[in-house]
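Partial complex: the chains shown occupy the same locations as in the complete assembly.
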Amino acid sequence: MEREKLLKPGTYFMTGNTAVAEAALIAGCRFFAGYPITPSSDLMEHMARRLPQVGGIFIQGEDEVAAINMVLGASAAGLKAMTATSGPGLSLMEEALGLGFMLELPAVVVDVQRVGPATGIPTLGAQGDVMQAIWGSHGDREVVVYAPSNVQEAFDLTIDAFNTAEELRLPVIILLDELIGHGYGRLRVPNLDEIRIVDRKKADIVEGYMPFKTHVLVPPFAEPGKGFRLHMTGLVHDERGYPVIDRDATERLLTRLLLKVRANRDRLVSYEVYPCDGIDKAEVMIVAYGSIANIVKCALKRLKAHGIKAILFRPKVLWPMPDVELCKSVESYGVENVLVVEMNYGQYLYLVRAALLHCPTPYRFVSITPGFYPSPKELSERILRVLS
Amino acid sequence: MSPTAKVRGVVHLISDLCKGCGICVWICPRNVLEMSDKVNRFGWRIPRVKNGCVGCKLCETYCPDLAIWVEVVRNGT
Amino acid sequence: MSSKIELPPTYKDIEDLIRVDRLPTIWCPGCGIGIVLKTLLRAIKKSDIDVDRHVIVSGIGCAGRVSGYVRLDSYHVLHGRAIPFAIGIKLAKPELEVTVVSGDGDIVGIGGNHFIHAARRNHDINVVIVNNMIYGMTGGQVAPTTPRGARTTTTPYGNIERSISIPLLAIAAGATYVARWSVLHVDHMMNSFIKMFRHKGFAVVEILSPCTLFASRNGIELLQLYEILRRKCKIVSNPDPWESHIDIFGDKPIILGEFIEIERPSYEELVWSSIRG
Amino acid sequence: MISIRITGAGGHGIVFAARVLGSAFTKRGFNVAMRISYSPAQRGGWSRADIVISSEEAIWNPIADELDVLIVTTQERYDAEVRDVRHGGYVIYESEVVKPRDIEGVEQIPIEAFKLAEMVAGSRIFGNSVLIGFFASASGLIPLSLLEEVMRELGVKALDSNLKALRVGFERGLSVKIHLRI
């Protein structure tokens, strides 16, 4: 019955925010707690309408801190849970993202980016929260950061995001920006059977169950109310979940948690090289993601007209970073110049530079004024100026 | 001023400030105002002034956009 | 866009306090916030405090935009954080008269914790809450002040939450001056504003203000909301804060009035006297 | 690849019109990217939809270098946006409210959408549907039946009135030719 209420297979024309919401429902999300903020509010509003239809719970919290902690609580109780926000809200959620990581609670956080810092320009998109998504919590925590660049990907990567969150038991982030969130595009929804849905592995009741076993990367999940008598704490803890102050226990816990992402990087990494065929050598490789990558694609034609052979390297997953793959592309295409294009003043740029150390290549940066998407023509002119 | 003195009002509209909300129309106890078909340069329909204003200034007081004001004219002056 | 707009002569008294070059405001047609704005400015003019000593702080939201239209030292800070920012100013410069003007969601939603603790400590600041019973700026989501049953974009099936009473919460937390009016009660509002400037301590004035979004989400016209206020508001002297919950679509009257006015040393008095003493 | 902009006042149903067009192109198998923008004011002001239709799978960018078609319902928007139309492009304007300037190399096509809507559907608010129909037949890119299907699927209120307006617009467009290649 619930299944009937999910988005039917077919072709749609919808916004990125709606696509994320519908994908979440299909992925099994049955809990949403949020707090309004442009340009993510319509995603929340969609969930407010849709969740009760599929037997799920929607609640608007008194603030973002409440929302993310409710999400973690619901996840602790076994539901797939999600929130959506924009930059200011993500800032407020950072502490809890660390808790989710420490308690190994799956959760999906959508950040529909707008111009920052502070209140910035609420209605216009940007790419200013990239480093915050990766590094915004205190202490060492790993996260998986998805950066869809169109409505179809918003849908597909949301499914992936839930699957990853469940499989690795950690909070993951989906970075949209206003242009993708509010922009409409084509969405093809396959038959539900063709969509791979992962549910977290549940623990069986056994005597001596260790909720934080360290010889498996992702211990099975124990649901409350089943008799596990489980203790979870945001303090550094041992295999039983008890707080400890001990070097080995700390090292064991933190490295295991980090390895969920680090040891799985090959599976998590995702990127596109465009055009995918017809080119075997490129002087310039442009690194871009999200909505900006779309404009880059259009600009490539113009660059070609100016005699510049360029390709786009587009991470779909920003973190873990496709750094090895980036270097491979640099090498296999004989790239002479790497050009990072972001709608911010230099963020992912630093990680690209760190990656390039493995295949030293000159690099350049094109900063696009947050909020103001250039046309392909404007962008290609900017690029030409930087390259010359 | 004697309480029986007859008072009337002359209503002025700063049409650029008006947003056509109709509060003045709604609140006027004498139905002096009504919405017109005229739009201002921001595209808002603005009210029209009819006769009978007694200068109570309710319209002025409750206009949220400082767009309407009333000149109170005392009888004989 | 707004070149050469001039205010009517009847606003000459407050013309110097308005950023006329920014008019018309961004507010929707008929939005009550404009009435609060002009009443506040008139009260500032009538206060015995030099206008240059007045400071306005607001958070984010439609009501929070007030700070941008006043020609006064004014700060438009983070959503929910106007009160701590204002406290910082007041503690640093006690000679300033610091007034927070912001929305219901901003002050008692996300900012609720600052609100109750500022009331408790009796900080000598003023808080004007424009209560439109909804999150206006973000497009009409449920607020802590939204009446039960009301429809908003996040309560498409009707709100199941009880709405908060701002006067009751304020008094329970420790505020020393608390009043509630609607935008249809301009004289009372003005009077309360002047009182709150004089008051030494945490002063809260809640103003009920009709909102287009609240109306349309609930299938009525904005002017019908004004009509409801006109019909249902009842001014009570010494009103009982326990009776102050707002039942906008029901039969019960909406209680207005001055809920409390007491003296208790403000935090600023105490802290400054301890430093000077 | 073609780019279309629909723009006008807040109450003109711009976004709805754009969604109908976008959905129709999507159903025809194209990649459609669309962007919605609003004036900064809280209420009132203008709205705008930019649609880019592409036959290439990987292209999802709604921001075009220049417009092939501008559909516009207020003078203010006309004045602000007409310069974005490419040489050889088209302007479809609501002829009751918009007074076009002379522009070299741009074909400007009037249609009294509001009046027609009022006539056939009883209200000017269906002017947007007139415009969609007009563009569809003038460009020859979308059959009427597809538009009707989309409108039904979108679950609009006052479907009948919208359909009426749509049809009258479509009819009017038949006598006009807009040449576009996706």
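So that you can tell them apart, the chains are marked A, B, C and D in the order they are listed, and the count of residues begins at 1 in each.
Just so we're on the same page, contacts are C-beta pairs under 8 Å (C-beta built on N, C-alpha and C of every residue); 3 or more make two chains touch, one makes a residue touch a chain.
The model shown is predicted, which means the values in this text are computed figures rather than measured ones.
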Protein chain stoichiometry for the whole structure, using the labels that appear: A x2, B x2, C x2, D x2
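As a working rule, only the chains that are shown with their structure count from here on.
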Inter-chain centre distance, subunit A versus subunit B - centres from mean C-alpha coordinates, in Å: 56
Intercentroid distance (Cα basis), subunit D paired with subunit A, Å: 35
Between subunit C and subunit B, distance of the C-alpha-averaged centres to the nearest whole Å: 27
Multi-chain contact residues (two or more partners), subunit A: none
For subunit C, residues that touch 2 or more chains besides their own: 27-29, 31, 137
Interface residues, subunit D side, partner subunit B - complex: 9, 44, 74, 76
Subunit B to subunit D touching residues, read off their complex: 19, 42-44
Subunit C-touching residues of subunit A, taken from the complex the two chains share: 35-38, 41-42, 44-45, 48-49, 52, 58, 60, 62-64, 88, 118-119
